[in-house]
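To start, I am sharing the structure in question, which I have written as structure tokens.
Here the complex is missing one protein chain, while the rest keep their positions.
Let's look at chain A:
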């Protein structure tokens, strides 16, 4: 770096560093305002943020702003009078918030400032006179040029250019082309010049300007490239002098660190100009330049190729030019300036003494009480004041400017300050403002800063320029300077205010730039004001777009977007996005435009419907124009409508068929069914049961219930299985967030498929992967239908703000692995008016959306718990397996309503609709008692359903009512083993196989549930293929039937011990009597509420089924055969039951059930066959209530009583209980006459009653559970009852007593006053243990009932007997009763006490007294 020296008037050395000189042609004219505008606009638009630079992230609060365009400010060479200041600024420790385009603007703006009269900063200091060495007489030319310059400056013909000092420095340069000139001649001319002008006033510059200095391979840097652009504006005027200008510029370039101040070169001899304003009228300049041109033909031809500028210069030439400039500066310019400063200073000092004081004194006298500082309103009048160029007031200003230029800021400041005072006192406001401005700048630039920066100077200056002088250009210049200064002092807030104030309506470009700078100031504040930044960026963007700077506008909006994005300010966000979209589109960045529009549409916008439809149309338009050129390649992702991927459901299988007449298809599974966790659990349990049965009791560990419908509720960790040639449906949930309906057309699925042959071992062979993405993009979704048929939905409308599902079908034709990728469709919108229907047809775009489903969050291992991990979700990736059988089940005549216990015959049809045979058909159900397919023994004559329509479901025989017909049946014949009710039933198939396409129709009996109400009955049909499929072991089919059961009959039954005596009647009967007999009372009530149109019920038959007992005889009173029961009627039937004779026959007979039928009509229903016996064996467990707290307690008790501690008591208890236990099931078969649609129907049914204990009533209906009382929660276990002894009631059944006596006895009382009658008391031990019995014959005197007046008689003989009876022993005891007179007596007075022989402690219990035994004593 070269440093110049200078002595100031006080002989202090001033160091001048980093000077630059600006060289222009003398006839260069400042452009007019229109041109300036254009130039500035070009400068700004030409300067764009660099692409791909690392982002400059500013963190402000919760915002991270990415501002990539803030590149370093001083990178652009600074080329004006203000450069020094700004070089200093660039080294400032503060980051000046600025942008390259702003700097470019400022540079150009300052450069284009016209030189004005009130200041000297743009005036010319020196003039270079250049003459070529080829000129015939160079010295003469110099003389001419010199005269010309003098004429231009002093003749007053030209207002431009403006000259700094009257005697301008003239510097004579002889230009010599080395390649083509007489060097000696040039040297001699130079010697001559030296003598004439002195060595300091002239120079010989030798450069090469004719031939290319560098070889074609050598790349020489273009020395002026940086500057030429800036001088372009001058080119119209300097064409003629271009060579010189260029060379001079070059010197300036090369001597970057050199020099000083404006120097003026005026190489041309200009003719008298017609234009008094400018010395260089272009046309004349050309003419006059002819000589110059001929002189310098070796120079580069101007304007030919801008890139070739300076190409002829060699490196040596560069050095020479640099040297030349140095020489010029140090020898010529600086001394010249120094001299002038001294002169000016001397003038001023000499004037100071008297004029200063005099001046102000006269002012005071003449100005009256005028204060120097005037209010602005007054000052206006004097704003136009002009000083003559040589006015003494201007001299001080001139000196200040000179000092400023040579960087003597201190002196400059004091001069400016003085000038300011003078101007103010003269009220020359323009001059004063200029001085204020420059005073502030020099104060700022003063190193060491002895005084604070006078910020108010600037403010006043700006205000004055703007308001008083109405000079916006100067005001702007001042504001720009001020803003820079404020920024460098970190007064960003002030800078921002200043900049915002300067925005105005007259220039959009300026306003935009200033607003942007203000925005940058906001963000650079100590606590960054992000929102203000954003807001001003938006304002700036708006102004940019008005100024036609689209790229800048877009950039501003994008930056503001960072602040507004995702913060809930949707209205603003939408607006910005919309603008970004439009701007991007006009700038041919359709991708960005699409992204921006996409944002508007995706968000739940609060815009109105019309706005939204406008957005949508714009989006579609932009999108279409984007996608049209690139039709091939992958489809773009569409933003609308929203797809709820997680709610996607997948269904494997056919669409359900509708019921065809009486044929009703199994409900199975379909997408319409809502997912129900309980139901799913139930089906899974059923399936597990049936699989367990099919695999002989074991379920594989990896058993998984079959899932036909996959949703977010199901577990989707495994790849689901789909069967080849069976369709699968994907249900996609769309949501339209807009208030405008959306139309999707040609909607189909996208998939990827890998063929695999699973029939081969080792997982089969993998084929290539095929996808339909390309075909779908081209709109030919059906192109790959030979592999997988893809259904296309032609049109699908999603209404405004609607959520809607679309079901899309795929039909795979090959085995392999399928992946459903997404959906493809045309997105369009519906136009309201039909007139524009054609246009609307065009208004759609094709695109896709992917279906990506995130699996459930994993939560097993610690790692998974501490982090957020999601498992896979494979519901869209099914494996297509080889063919499997497919069953369809139809129900024929399947009722929806039944009476409780009603038996109905229906038909079920199994159809194998696949091409593969089917086997192992089973059914599991939640209600196995509801249906039966008949027993194995039943003849399954395939009667068609229609033929059997009017027949009874039962098998009947014509038999007159008589004694019971008895049949012995083993439960195994009905598929019952053990006590468990079977839930899984195997369905017999002919040959065990249902061939492809075959159908099987079998009867199905149904029995109405015992409880009224609506019952849901689930059937699960299980089947498998003949050959084992590795992937899919079995398949299931679900059916859910809903049955409404209404009330029919209520049957109550009681069993009583019969008191009939043995020894009467026939022999065999006596035998039966010996083994025990009972009376069974059956109480039947019609509880039908006749809603179903039931007229009456008939009891057709009563059957019994038991292992030990059977009904023997109906002992109803004769004449009561008619067992009709109208509504609410009640009938009572009485039967005798006996023990089965075959009881001890064989061991396996123990397990056999005896069925005894007692028909009341003429038709016997064979109850031991299908379906009666089936339902009997399938009946629910005995009507013991199953639920409830009370029962649990009972169960607890029983369990406690079985503890070994009281084993004796236990055995006793059981003995006692046993003697009152019966196990007899009564089946009541009935017919109901129903009138329906004027037709009489006969319904049949059966009800079961299980008798368990003698004397205890049993009921067919499980009692309606009484409103269950709240059971108190007990936290202490119940105390066991003190003794678990049998209750008194039970004990009183140990002994059955019976009195045998003649019913009437004739006795001649007159003859014999005492009548003695023999009576036999038969005692029968019911229990299986020894019993001690005490018979007490004494009359109970205490009992009031025995106090009959005349009914007294006496027992003769022993009054008390003690007996011991063996188990089941029958003992007769002969007694004698003695009567005194005729009459009717009750003989049943003996009291019998019994106790079990083993239990000594227990006292005897009074046995149940027999029925009254009346005897008639007749007196003869």
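Heads up, the rule we're going with is that a residue touches a chain if its C-beta (ideal position, glycine included) is under 8 Å from a C-beta of that chain, and two chains touch if they have at least 3 such contacts; residues count from 1.
The working rule: contacts and distances are computed from a predicted model.
Participant: Match the chain absent from this complex view to the correct UniProt protein name in "Trafficking protein particle complex subunit 2-like protein", "Sodium/hydrogen exchanger", "Integrator complex subunit 9" or "Nicastrin".
Facilitator: Cross-referencing UniProt, the chain left out corresponds to "Trafficking protein particle complex subunit 2-like protein".
Participant: Of the listed residues A:567, A:700 or A:713, which contacts the missing chain in the full complex?
Facilitator: That would be A:567, which touches the missing chain.
Participant: Per the definition of touch given earlier, which of A:532, A:598, A:649 or A:1107 contacts the omitted chain?
Facilitator: Answering carefully, the residue with contact to the hidden chain is A:532.
Participant: What does the interface between chain A and the hidden chain look like in terms of residue numbers?
Facilitator: On the side of chain A, residues 61, 522, 527, 529-532, 534-535, 538, 564, 567-569, 571-572, 575 touch the unshown chain.
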